[in-house]
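Notes to accompany the following structure.
Apart from one protein chain that is not included, each protein chain of the complex appears where it belongs.
Order as written gives the chain letters A and B; numbering starts at 1 within each chain.
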Amino acid sequence: MEAIMALVVGALFGASVYMMLRRSIVKLVIGLILLSNAANLLIFTVSGLTRGAPPLIPEGMQMPDGAWADPLPQALILTAIVIGFGVLAFAVVLIHRAYEVVGEDDLDQMRSTDT
Amino acid sequence: MLIAVLSGFILAAFAPWLTRAFGDKAGWLLAILPASLFVYFASFIPAVSEQGAVVLEYSWIPGLDISLNMLVDGLSLLFALLISGIGTFIITYAGGYLRGHEYLPRFYGIMFSFMAAMLGLVLSNNLITLFVFWELTSITSFLLIGFNHEDKQARWCALQGLLVTVAGGLALLAGLVMIGITAGSFELSEVLAGGDVLRDNPLYTAIVLLVLAGCFTKSAQVPFHFWLPNAMAAPTPVSAFLHSATMVKAGVYLMARLNPGLGGTDLWLYLLGIVGALTMFTGSFMALRSTGIKAILAYTTIMALGTLTMLIGIGTEAAIIAAMTFLLAHALYKAALFMLAGAVDHETGTKNILKLGGLRGLMPITFLAACVAALSLAGLPPLFGFIAKELMFEATIGAPGIAFFVSLLALASAMMIAAMAAVFAIRPFTGELKETPKTPHEAPPSMLAGPVVLASLSLIFGLLGFIPAGAVVGSAVQAVYGSPLEVELYLWHGFNLPLLLSVLAIVGGVVLFLRWEQVLDTFSRMTFIDRFGPERGYEKSMDGLTWLAAWQTRTLQNGYLRTYLSVTVLTTVVLTLWAYFVRAGAPVHIGDLDFTFYELAVAGLVVVGAIVASVTSSRLGAVATLGMVGFGVALIYVLFSAPDLGITQIMVETLTVILLVLVLYRLPGFLKLSSPAARVRDAAIAGSLGVTMTLLILAVNGVTVVEPISDQLTAWSYPEAHGRNIVNVILVDFRALDTLGELFVVGLAGIGVYAMIRLRAEDKGQ
Partner (left out) sequence: MTSMGSLILRTTARFLLPLLLLFSVFILLRGHDEPGGGFIAGLIVSTAFALYLFAFDVARTRELMGADPRFLLGLGLLIATLSGIPPIFFGEPFFTGLWWPIDVPGFGEVKLSTPLIFDIGVYLVVFGAVMTIVLALAEAEE
């Protein structure tokens, strides 16, 4: 299954960068969202995929039984998802503000005003 | 000992406050510290004479083999005594020279920092610690040269000094690290005791070149000498202390210090011998062309630094004895001369020697001290400078291989220096009294104490050579030479070749002095020296650097987001693929290809969603497909044993939709801005990243390089942290500090959004 997920992650990265290379600022936002998903899935996939064995310790045990999914990448991704949302909100508002100030949503036109 | 070294830094913190509290008396008060340090260091003399070296240990970063160990042997003691001794006079002198100056408190602060750094440099027994102090002296020197920071010229000179010495410092660091690795220790005492380990290593040449790059820039050797005369933009006490007696000798110190470990080879001999001799000659020649009293002294300092380098390079018994004697002699007379030059400048208002004259009657003590110090500079008996010069000639005559070359340059330099010593001591004080910007009168006692004491020492040491020989010069020679030597210093060496050369030098000097104005006239017309000197090289390279920076800013940071992104993406792709194909041999681990229908369906959903989102021309379509991607990813988390991630992703996805609804619809619709060609190009860049990432995952799939720490975390989770949800335990217990940092990021994002929106509201309000 990891091989299939590798293709999914590749597609997400490709789509996100393609969107971020567009000149329309709205597409930049969409690219950011895709990028965040792509990065999280990348970490998730390379740490190995396990079916039906969440990193939870059953009642009355000291350790999970049998195989279990690696908890550490999950912890990292969990915060990454939340931070990703915070950063996305910040970026969206920043872009919106830039649009208001410059009155232009073509990124190529924005460069002349940043001095 | 540690307190003694670092006391300068401590006092530096309080010096500004003390200066304000005590006003004009502060100079005398603050001088108590260097004076007591001098006494403290002097108390080491008996121990060092007997044992050769004392090592005092203080650990700092033991994990990296970095310590604050102090090595007190003859060499470091000689330097420590010079720094604290001359420092005492400089501090009192500065009180008079900069009396009432607006920035005097700041001056004392930097000056004490410098002194502490310099002491740390010469006393450190650890290569890394030594380097840290080395750089601290460069930085404090920068601040002191640029002390008159409102003067553009001063700032320029300060920057030049900093760039030259710090560039060398970088090379030095590389050299020191290589020494540490080669010798297996960063402790100087162990490195130097290692014998031929360094000399026999294949890295030896690289080490020598790198270390010398640091030493030559710091000690103003040709062709890096140009920064030193410019450093005279500093107030005179600084010039006297840093740029003649102490800091510029740091390079000399390091060469002398490493001589037992690195010296004794042909490379060392020729490099140091020839560069040193050329520096000596250049310094003397440029001194002859100069008319500013500080410039003359700056160039004679270059001469002295060249002489020391040359002597260390020659490395014979006679040369090392000469080097240490010359070092002491030079420090004594040059500090005195600088302080006297400052006094003349301070009282008359001009530095131009051609505009000075007849000051003898008005400044008798200055005149007398100048005569004594200048005689030592010129190398006349019975001054200490004479002994040093005799020893120098003896060493150059005995130099292996390059004796004729260095002796000739030494003789020529000695003539020119003798002439300039005479110019300095005689011209401003004799003849008619000339009109000067200020009405001259004798300098205050605070400014005369130093020169008088130091000049007297030049005389006393000359007459009674056994005092310096027995106290420190002897043990310093032992430290540099590597084994004990008998050192006796006396004036009369008998009729021999060195004496003949001395006489020749004096005669030549007198001739040059008498015809100085003609000489000056001839030389000052040789403007090509200024046009083609190494300083032009410095300026050209600085211009080149500015041009390069401008060019790369224009090219890389041109304001197009797409350029930044393309460069970043392509760099990542090229480096990763290079490593993947060339270094790793293109591994592909497909692993188990088992999947269920619904897993494949979810994966397909995400891919289709991503592709549709990037080609659709409707915003609503894009947001909807984005939601599809997001929930698809959440499903993947749930399917593969990450329930926490699944829930989080679903919640965030919901909030993202709310966010997009609130903001995105106030932005304009999609525009078709790019040409088809641009789209193909961007698709290629984006595609290359996608392929790279896929290959990356396939390369590492199932590969375990080191045992994951999560096994340990899992084992601890319930017994230690009382939690069954290991993910949560990691977040709030094992990695709580990390999570705290992330909370601050989330908080900042929230506050940032709030601020941006509020800012706009206020703009509108106005």
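In this section, a contact is a pair of C-beta atoms (placed from the backbone, for glycine too) under 8 Å apart; a residue touches a chain by one contact, two chains touch by 3 or more.
Remember, predicted model here, so these are calculated numbers, not experimental data.
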| item | value |
| --- | --- |
| Touch criterion as defined above, residue of B:Val122, B:Met392 or B:Val753 at the omitted chain | B:Val753 |
| Candidate in contact with the missing chain, chosen from B:Asp73, B:Glu394, B:Glu599 or B:Asp644 | B:Asp644 |
| Sole residue of B:Met286, B:Leu695 or B:Val729 that reaches the chain not shown, by the stated touch rule | B:Val729 |
| Contact set of chain B toward the excluded chain (per top definition) | 643-644, 647-648, 651-652, 654-655, 658-659, 662-663, 666, 721-725, 727-729, 731-733, 736-737, 739-740, 743-744, 746-747, 749-751, 753-754, 757-758, 760-761 |
| Where the missing chain touches chain A, by residue | 54, 56, 78-79, 82, 85-86, 89, 93 |
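Heads up, the rule we're going with is that only the chains that are shown with their structure count from here on.
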| item | value |
| --- | --- |
| Centre distance in Å when chain A and chain B are each reduced to the mean of their C-alpha atoms | 43 |
| Complex contact set, residues of chain A against chain B | 1-31, 33-34, 37-38, 40-42, 44-46, 48-59, 61-64, 68-72, 74-75, 77-79, 81-90, 92-97, 99-100, 105-108, 110-112, 114 |
| List of chain B residues in touch with chain A within their complex | 558-562, 565-566, 569, 590-595, 599-600, 603, 606-607, 610-611, 613-614, 619, 622, 626, 629-630, 633, 636-637, 639-645, 648-649, 652, 655-656, 659-660, 663-664, 666-671, 673-674, 682-683, 685-687, 689-694, 696-698, 700-702, 708-710, 713-715, 717-719, 724-727, 730-731, 735, 739, 742, 745-746, 748-750, 752-753, 756-757, 760 |
